[in-house]
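Heads up, one of the protein chains got dropped from this complex, but the rest are sitting where they should.
We call the chains A, B and C, going by the order they appear; numbering starts again at 1 in every chain.
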Amino acid sequence: MLVVMRAHATEEQVRAVCQKIESLGYRAHPMPGAERTAIGVTGNRDEVEPAVFEEMPGVQELIRVTKPYKLVSRDIKEENTVISFPGSDATIGGKALAVMAGPCAIESREQAFAIAERVQRAGAQFFRGGAYKPRTSPYSFQGLEEEGLRIMAEVRDKFGLKIVTEAIDHESLELVEQYADIVQIGARNMQNFSLLKRAGRGKKPVLLKRGMSATLDEFLMAAEYVMSEGNYKVILCERGVRTFADHTRNTLDLSIVPAVQRLSHLPIVVDPSHGTGKRNKVTPLSRAAVAVGADGLIIEVHNEPDKALSDGMQSLYPDQFDELMSQVRQIAPVVGRTVVGVAAPMPTL
Amino acid sequence: MLVVMRAHATEEQVRAVCQKIESLGYRAHPMPGAERTAIGVTGNRDEVEPAVFEEMPGVQELIRVTKPYKLVSRDIKEENTVISFPGSDATIGGKALAVMAGPCAIESREQAFAIAERVQRAGAQFFRGGAYKPRTSPYSFQGLEEEGLRIMAEVRDKFGLKIVTEAIDHESLELVEQYADIVQIGARNMQNFSLLKRAGRGKKPVLLKRGMSATLDEFLMAAEYVMSEGNYKVILCERGVRTFADHTRNTLDLSIVPAVQRLSHLPIVVDPSHGTGKRNKVTPLSRAAVAVGADGLIIEVHNEPDKALSDGMQSLYPDQFDELMSQVRQIAPVVGRTVVGVAAPMPTL
Amino acid sequence: MLVVMRAHATEEQVRAVCQKIESLGYRAHPMPGAERTAIGVTGNRDEVEPAVFEEMPGVQELIRVTKPYKLVSRDIKEENTVISFPGSDATIGGKALAVMAGPCAIESREQAFAIAERVQRAGAQFFRGGAYKPRTSPYSFQGLEEEGLRIMAEVRDKFGLKIVTEAIDHESLELVEQYADIVQIGARNMQNFSLLKRAGRGKKPVLLKRGMSATLDEFLMAAEYVMSEGNYKVILCERGVRTFADHTRNTLDLSIVPAVQRLSHLPIVVDPSHGTGKRNKVTPLSRAAVAVGADGLIIEVHNEPDKALSDGMQSLYPDQFDELMSQVRQIAPVVGRTVVGVAAPMPTL
Partner (left out) sequence: MLVVMRAHATEEQVRAVCQKIESLGYRAHPMPGAERTAIGVTGNRDEVEPAVFEEMPGVQELIRVTKPYKLVSRDIKEENTVISFPGSDATIGGKALAVMAGPCAIESREQAFAIAERVQRAGAQFFRGGAYKPRTSPYSFQGLEEEGLRIMAEVRDKFGLKIVTEAIDHESLELVEQYADIVQIGARNMQNFSLLKRAGRGKKPVLLKRGMSATLDEFLMAAEYVMSEGNYKVILCERGVRTFADHTRNTLDLSIVPAVQRLSHLPIVVDPSHGTGKRNKVTPLSRAAVAVGADGLIIEVHNEPDKALSDGMQSLYPDQFDELMSQVRQIAPVVGRTVVGVAAPMPTL
């Protein structure tokens, strides 16, 4: 922490702050500047509670310095975390771009199979689909629950796709862990610390979506919650943040990808479907996400978007997903990535 | 919903959209304007999924119209909801200003009693204190849990204060319901729909804090989740939202108070402690909250803020809380409110 | 500035950063902490350009410390700036609440006089009205220009009200200075530095509105631009900032009032008309603005809001303004302020 003194703070005031710092068991480092003095505070195992300084005479401002994350940090682990899946070539965080695709919500076995068949053929290795849907309105469709999970387990068996699906509380997490390969924690639950800890006590990799107004620090600290319980397989996911901008449902913040990669060893994927909320923007932003260096994409695809029970407005038609894959396949090598599956013919934009 | 056509949309395109609307079982209301045609869509029990229209030729934009909340709305219930407590004069939503005060976290019996004694004397009817603390870092103090609840139950017995405390998951909610008078759902859990539904199946009033980036609609819909399960005793709480502004920890959005009161019959209180995050701004913003017409205040008070285990920076000293009460006592009558307790002498600002 | 090193930065890396700092003519203050070392940089007359450190091995982050404002700061001038007007009792920044009211745009002599008569009677000392209107669309009404200024000069002569009106460029500022008593710089021009400097070379007090996404620092630095040219009579104005919230046109950030008052000696007034954009929220937020401690209010009042050529939606009817004045008159004493004019009868809310 740094205590910044006012320009006209007296030497006595500076001295008093230093004494207070030392009396609390920290070390004070006064730095007299051209205009004002700043005092560094070190030696703190826990966070310093700055309340004590704030109102002392001559104090202008307090600035926090230390970032409290540990396990998520590259300080702890230099090399990238690569998550792999038993009995599968699929990885997340390695050289191959991880592609997750599927409907917002599982609606029926037929729907799930029809979509899985198409996304698998296009090159996805992961099937996403909601069985427990956190909806803004209690009157909206809330998902097929365990029936949805069962359908996704069949999808895995039939198409060899790994399953990603959201858990919304301890109870659903229990079931999701049984059926799925990756447990998703949604944006609205990014700071549901009880759920994060529970996921941290499980063994399945966790896909953690960034909260709608989460800073980078909060996002990493949420991952730290999972890891602090012993589960180190965390995949971060940027899905757009809330801003004043109204031309998209959320504002996709692609700059967080290199920012995460600088500070953390964890993989980060991008969700342009929720990140834009508009079908016609999903493909351009998917290209951008791959170009910026993301470890993967998670994309909503629906065979009949206009009949979708949720989020149809942002779901791609299977043909559009084919084209998306064809485009990202061309961009991936520029950032040193590979894309599995057969290259489709050159698209016309 | 409203489908806005492009300026040069042809009559055929307008007709095609109308036919599509009717084919889905809705009614179409074309409105030719000076420059472009808009088409109203009515007859929808559920939300219309607009995906189908978005990509039709000639369509420019889709605008949602209907607000989906029901039970929270003044459309359903004209008169204000007033929440009362058995064996107590305290109310929330009535003529009396509801004042809730206490430490961020319960740290010990001594601390809780020392603070309770002071806030009760100053005029608070409710004691707030955290037993389960949702902290950004897993390494920060997380609360005394059931021990904290027990201490608060003693506070109620000794000082006659009603207890407000946060539940963070189903398990803690179970306990909070046993010990407390009001169950708080924190900002980070405002869209933890599983927890909202669980609180809705309980009988204790729920204090629902606005999420950090929740719109008015989302805030009301979260209350709707609680009410849709049968618990109609919901108290809304504005506690600041996240913006670019960095002179306060959050930006306290007082305009939501009249906005809520226009649309909903539910009471709304204001939390200037979290809303500003800075002790020296709590009293000015408390005055403003009462002046804007809030139904109550929730204030952090600590006997030794600089030793507080959490949020000391924003906690008032008991003397400062006395002064705050003295000031709001003078403002309350201007908005037709009363404040219980003895009037303190005129403060010097 | 503070250079924060990574947790595992070597001693050589720390030493290299210190040497670089010294080689640039600054002083380095290394502070070894429990987990990582931070290095303070002092001695800088200008801002340090941190680019040089950012990419050095072992460096995690750079944190700016110094606030660059001088003339606006209480460091320079402890006591509040009070702006007075020759041949008038009106002041801004003193004990009396400054009340500015009038139409968004001057539309005609009749309209201006009708409104001026009412707001003067209700207790306003300042008449606001736009002659040059910065409108989002080039096709909207842009103001009567010099004709509008002439009408306002007549309003001053007849009603004794001081005139506040906006200048949008050098040319209009030249004219505004001749006719008006206070030159308004609008939110959209808060960082039009050329215009700020020009206003700083004038002699008329400047009402500087906060930009839609201006931080406190940027707001104060914009005032510094005016003052750095020699004009010390600057009145700050909070008028709402842009956030995700959609229940008001802007989010009125009342916490900036005590924040400004802590750092600066300049007066600050609040504009709840633009700050909310909705007529039914102007009076509640005006009460709140006075309660939080603002030095004044600036309110849009129109005799026929539904025929207003701009911003009618947020303009009060004269009767509503009477009631507003009656309410703030009761709140002002609580914050040690007086309101001029005769007290109206107690309102019923």
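Quick notes on this one:
Everything that follows uses one rule, which is that contacts are C-beta pairs under 8 Å (C-beta built on N, C-alpha and C of every residue); 3 or more make two chains touch, one makes a residue touch a chain.
Every value quoted in this text rests on a predicted model; they were computed, and no experiment measured them.
By the touch rule given at the top, the unshown chain touches A, B, C in the complete complex. Within the set B:Lys133, B:Arg210 or B:Arg242, the residue that contacts the chain not displayed is B:Arg242. Only one of A:Thr91, A:Ser140, A:Thr251 or A:Gln320 touches the absent chain when the whole complex is considered: A:Thr251. By the touch criterion stated above, the residues of chain A touching the omitted chain are 213, 215-216, 241, 243-248, 251-259, 262, 275-276, 280-281, 284-285, 287-293, 327, 330-331, 333-336, 349. Interface with the hidden chain, as seen from chain C, comprises residues 46-47, 49-52, 54-55, 68-70, 134-140, 168-172, 188-189, 191-195, 197, 211-213, 217-218, 221, 224-225, 228, 242, 278-280, 305-309, 312-315.
For chain B, the residues in touch with the chain missing from this view are 2, 4, 6-8, 27, 29, 31-36, 38, 40, 42-45, 63, 65-66, 73, 75, 242-244.
Quick note on the criterion: only the chains that are shown with their structure count from here on.
Seen as a C-alpha superposition, chain A sits on chain C after a turn of 180°, to the nearest 5.
Central chain by Cα centroid: B, whose mean Cα position is closest to the mean of all protein Cα atoms.
Taking the mean of the C-alpha atoms as each chain's centre, chain B and chain C sit 29 Å apart.
For the pair chain A and chain C, the distance between mean C-alpha positions equals 38 Å.
Annotation for chain B: residues 213, 280 touch two or more other chains.
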